[in-house]
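In this view, the complex is presented without one of its protein chains, the others remaining in place.
Now for chain A:
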Amino acid sequence: MWGGRSPRRVPLLRVDEAGLADRGRIWLLEAAHVLLAVPSSLVFVLIVAGWPTATVGVGFLLLHLAVPSAARLGRVHRHLAGLALHRPVEVRDHQRPRERGAALLWGGPLTWVQDPRRWLDLAFAAFAATGGLVMSAIVVALPAGVIAHVVLPFVFPGLWWMVLLIPLDLALWWILGPVLCTARAITTLAMFGSSRTAQLERRVAAVSESRAETIDHSAAEIRRIERDLHDGAQARIVSLGMNIGLAEQLLHTDPAAAAALLAEARQATTDALEDLRGVVRSIHPPVLADRGLAGAVEALTVQMSVPVITTADLPDPIPAPIETAVYFAVAEALANVVKHAGAHQAWVRLEHRDNRLRTQIGDDGTGGASLDGGSGLAGVARRLRAFDGTLDIDSPAGGPTTVTVEVPCASSSPKT
């Protein structure tokens, strides 16, 4: 779930050049682990020794030396685990001591004790110096078996049968290397916060953030609608009432003036309706209510100055809020195609599979689109985040551009 991409697996039973390169990489990684075991054990010992001796002052110095080192070692280990699994690893910051200056000397350790991540650093230093070291050492040492079984028969001709063990050595090395390396990397990541709790913590943080954004967005949206109605339609209808009232008075004394006022009043109704239509469109485009997403997107493309090919594969109904968000995403992307891309042809593909609504908008234009610089698409991406949706832009300079919008949506679920 979190992080999305699953680690790349090294095929264990396939023997080829790429596999050999993988084994080489793994050997180097594990060699680095073996080397790191030395500082790890040192740091562990220093921290363990630091706490009891803190009472006499020396321990404070030991802790200030060892605890940050443990954190640094932890980072290096996580980085190595990321390399082993071919996936990005997030590194979260430790809690910062609040004290400054001399108070930091004893205030720092106080913060460290309360930070669960510091305890993980310590536990990991222990693991790197013991079980982890064993795992890595096996991987590093395995090729030595091959060397031994080549060299020994040369030195002691009586041990010629050892040559027969070489294929076994090679097979062990080929298979155990990736297995142990992956196991170690997974252990590292599990200890360092890929645990279920940590995942949920991050998920909650992400949800809270997107909820805050959504609330901000909705509040701003309501203010905008209120302002539009107040300054637009409402004001026009007031002036309309005034003009009709005035016309009523003038009807008998000055019919010509009354007629002019009535004509003005009629124009005001048209303008008021136009304002109201604008507001309605910005909230929920009527065509979307009439035709659903596929029809609404088609209605959008009909009025484009660039020919647009639309394909839709939407077997199930889509929840209305998601439909609206995706519609505005497509509208924004298509508007960008017209404004910036200089394209001759564009396409929109709507697909609803495996409880995901996937929408792609592409063009054959000049490319170079991005989410930076306060573009409309950045706003759309924020809006989509409220639904756990994502917006990706693939737009190399020179084109072509593809905007991909993905929103999880279980259409059959009654909850959504």
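We adopt the following convention: a contact is a pair of C-beta atoms (placed from the backbone, for glycine too) under 8 Å apart; a residue touches a chain by one contact, two chains touch by 3 or more; residues count from 1.
The working rule: contacts and distances are computed from a predicted model.
With the options "Carbohydrate ABC transporter substrate-binding protein (CUT1 family)", "YIP1 family protein", "N-acetylglucosamine transport system permease protein" or "Response regulator transcription factor" in hand, the undepicted chain maps to the protein name "Response regulator transcription factor" (source: UniProt). Checked against the hidden chain, the listed residues A:Leu42, A:Leu250 or A:Ala299 yield one contact partner: A:Ala299. Listed residues A:Gln249, A:Thr270, A:Thr311 or A:Ser370: the one in touch with the omitted chain is A:Thr270. From the options A:Glu201, A:Glu226 or A:Asp290, the residue with contact to the chain not on display is A:Asp290. Remark: the residues of chain A touching the chain excluded from display are 266, 269-270, 273-274, 277, 280-281, 286-287, 289-291, 295, 298-299, 302-305, 307.
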